[in-house]
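== chain A ==
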Amino acid sequence: MLTAHWLYGISGCLLLALGLRTALLHDMLLQRLIGINVMGAGVFLVLITVAYRGPGIAPDPVLHALVLTGIVVAVSATALALALARRLTAEQDDG
Partner candidate 1 sequence: MAETLIWLIAMPMAGAVATLLLPRQSTPIACVTAVAASLVAGTLLYAVSEQGSLSYEIGGWSAGLGIALRADGLSALLLMMTALVMLASSVYAGTYFTKAAARARFWPLWLLLWTSLNALLLSGDLFNLYVTLELLGLSAVALASFGGKFAAVQAALRYLLLGLLGSMMFLAGVSLIYAGYGTLDLATLTLAVEPEPVAWTALALMSAGLLLKTALFPLHFWLPPAHASASAPVSAVLSALVVKVAFYLLVRLWMDVFADLVTPAAAGLLGVMGAAAILWGSWQALRTERLKLLAAWSTVAQLGYLFLFFPVLLALPPGPARDTAFGGLVILALTHGLAKAGLFLAIGIIQQRSGHDRINELNGTAQRLPATTFAIALAGVALIGLPPSGAFLGKWQLLAGSFASGQWLWILVTIAGSLLAAAYIFRVLGHAFGNQSYPRHSVTIAREEWPALILTTLAVAGLGLAGAPVWNLLESGA
Partner candidate 2 sequence: MNFDATLPLLVLASSLLPGLVIFFLREESHRLRTLLNLAGAGAKVILVGIMIWGVFHQHTYLTRWTLAPGLELVLHADTLSVLFVSLSTVLWLVTTVYAIGYLEKSPHRSRFFGFFSLCVSATIGLALAGNLFTFVIFYELLTLATYPLIAHRGTPEALRSARIYLRYTLGGGAVLLTGAVWLHVIAGPNAFIEGGVLSQLPDEYHGQLKAIFLLLMIGLGVKAALVPLHGWLPEAMVAPAPVSALLHAVAVVKAGAFGIVRVVYDVYGVQFTSELGLLAMLGVAAAITIVYGSFKALSQDNLKKRLAYSTVSQVSYIALGTAILGPIGTIGGIVHLVHQGIMKITLFFAAGNYAETLGIHNVSEMNGVGQRMPATTLAFSIAALGMIGIPPIAGFISKWYLGLGAVEAGMAGWVLPVLIISSVLNAAYFLPVLYRAWFCRPAPAWPAEHIPAARYETAGALLWPPVITAGLALAAGLFAAAPYSPLEWADLIAQREYQL
């Protein structure tokens, strides 16, 4: 029986695979960056699925913390990547 639990888990894995494929196979920076972010979303989805302990019970706090940290890291890494990319294009335009 396909419960919501499984649906989340499988789509998480799918997102992970899709993101990985994009990140590995594409050359354009923005595509790769988005690919990695999609991949991150997949991992987070899996983590949230694992954290679910049934109706009425609070989800696992450790995994929640892990997901939150992961999101923060992903956001800052993406910001850093975009900043670096901007510097690159700026220099390309100059030279």
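The candidates were selected such that all candidates are chains of the complex that A comes from, given by their letters.
Here, contacts are C-beta pairs under 8 Å (C-beta built on N, C-alpha and C of every residue); 3 or more make two chains touch, one makes a residue touch a chain; residues count from 1.
Everything numeric in this text was worked out from a predicted model, so none of it was measured.
Asks: Mark the candidate that touches any copy of chain A in this complex, from 1 or 2.
Replies: 1
Asks: Mind listing the chain A positions that touch candidate 1 in their complex?
Replies: Chain A reaches candidate 1 through residues 16, 19-20, 23-24, 29, 32-33, 36, 39-40, 43, 46-47, 50, 60, 62-63, 65-66, 69-70, 73-74, 76-77, 80-81, 84-85, 87-88, 91-92, 95.
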